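Only one protein chain is missing from this complex, and each of the others stays in its spot.
Each chain carries a letter (A and B) given by its place in the written order, and its residues are counted from 1.
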Amino acid sequence: MRISGNDMLELIAFTLGDQEFCVEVMSVREIRSWTPATILPHSPDYVRGVINLRGVVLPVMDLSQRLGMAPAEPTQGHVIIVTQIGTQIVGLLVDAVSDILAVPASDVHPAPDLSKTMDRNLIRGMLPMDDRMICFIQLNALTVSIEREAA
Amino acid sequence: MKKKVLTVDDSRTIRNMLLVTLNNAGFDIVQAEDGIEGLEVLEESNPDVIVTDINMPRLDGFGFIEGVRQNDRFRAIPILVLTTESDAEKKNRAREAGATGWIVKPFDPSKLIAAIERVTA
Partner (left out) sequence: MDMNEIKEIFFQECEEQLAELESGLLRLNDGDTDPETVNAVFRAVHSIKGGAGAFGLDDLVSFAHVFETTLDCVRSNKLEASQDLLKVMLRSADVLADLTAASRDGGTVESSRTSGLVAELEAYAKGQPLPASAAAPVAVAPESVKTEAPAPVAEAPEPTDDSGFQPVPFSFDALDGEDELAIDGGRSVFTVRFKPRSDLYAKGNEAVLILRELAKLGDLQVRCETDDLPSLDMLDPEGAYFSWLIRVETESDEEAVRQVFEFVEWDSTVEITAGADEEAFSAPAASGEDQPMAAVPFDLSLLEDEPPVSAEAAAPAAPAPAAGEPALAPANMPLAAKAIAEAEKKETVVPAVPAAPQTIRVDLDRVDRLINLVGELVINQAMLAQSVVENESGGSSAVNLGLEELQQLTREIQDSVMAIRAQPVKPVFQRMGRIVREIADMTGKQVRLVTEGENTEVDKTVIDKIAEPLTHMIRNAVDHGLERPEKRTELGKNAEGVLRLSAKHRSGRIVIEIADDGAGINRERVKAKAIENGLIAPDANLSDEDIDNLIFHPGFSTADKISDISGRGVGMDVVKRSIQALGGRISITSKPGKGSIFTMSLPLTLAVLDGMVVTVANQTLVVPLTAIVETLQPEKADIHSFGPSQRLIAIRDTFCPLVDVGHILNFRSDLANPIDGVALLVESEGGGQRALMVDAIQGQRQVVIKSLEANYTNVPGIAAATILGDGRVALILDVDAVVTASRGQPLSPDMMLAATG
């Protein structure tokens, strides 16, 4: 997807620990509360397992762990953001949804080349908002390594 | 009054093309898949004109046309033969059987409509 400066981006922001992240609303199918997942053997650590989403077997990814941060300890308060990534539907386990935003695409700044732990491919850019800083997730990149590791 | 066309063809493709073309041109359509069914549908549907294929299973176009011409109710109905046969032999056989006229496949819609209008009042 190409971002041109004039386009408005509609985003859903959510928290992981004390940090804020966002994804495009267009990619979000629904948001549901956490339910325990069935563990998948021989899968990357950040893959929490699969849950039943009205008959669909939905893999759930611990986004915090995926981004190289501490694994989540999910409670009833945690939510799963159900996203469409390519042809697949993938659940992202996050702490809570914090905001819905509409910003011009020109507000998205390139991600700084700081982090060693976080895969830069996973970040589409940074969004400064008043005193907040929101990290824009590159959804397509999230599942790539699963295929690589499992394939 | 809309004119009613009976189309007899074993090819689903051609049946559908006829259906679309003739529907667009404002005709009512009844369909049959071969000569035997064509004769049955004829009795029930009472069409104004018939468009039939030649090569069909069970009863081919020649047999079908003869069947229609032997039916006192329908022996004067216009029958157009729809066929890819471009050689005169097939056309002559169709004429001997009692065909009114013919349309060579592939037909474009205007040719088909023109031929039908040519043989119907």
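Quick notes
As a convention for this text, a residue touches a chain if its C-beta (ideal position, glycine included) is under 8 Å from a C-beta of that chain, and two chains touch if they have at least 3 such contacts.
Computed from a predicted model, the values in this text were never measured in an experiment.
Chain A residues in contact with the hidden partner, per the touch definition given at the top, are 36-43, 47, 49-52, 54-59, 88-90, 146-147, 149-151. Touching the omitted chain from chain B are residues 10-14, 16-17, 19-20, 35-36, 39-40, 42-43, 46-48, 55-60, 62-64, 66-67, 69-79, 84-89, 91-92, 95, 98-102, 104-107, 118-121.
Criterion: only the chains that are shown with their structure count from here on.
Centre-to-centre separation between chain A and chain B, using Cα means, comes to 63 Å.
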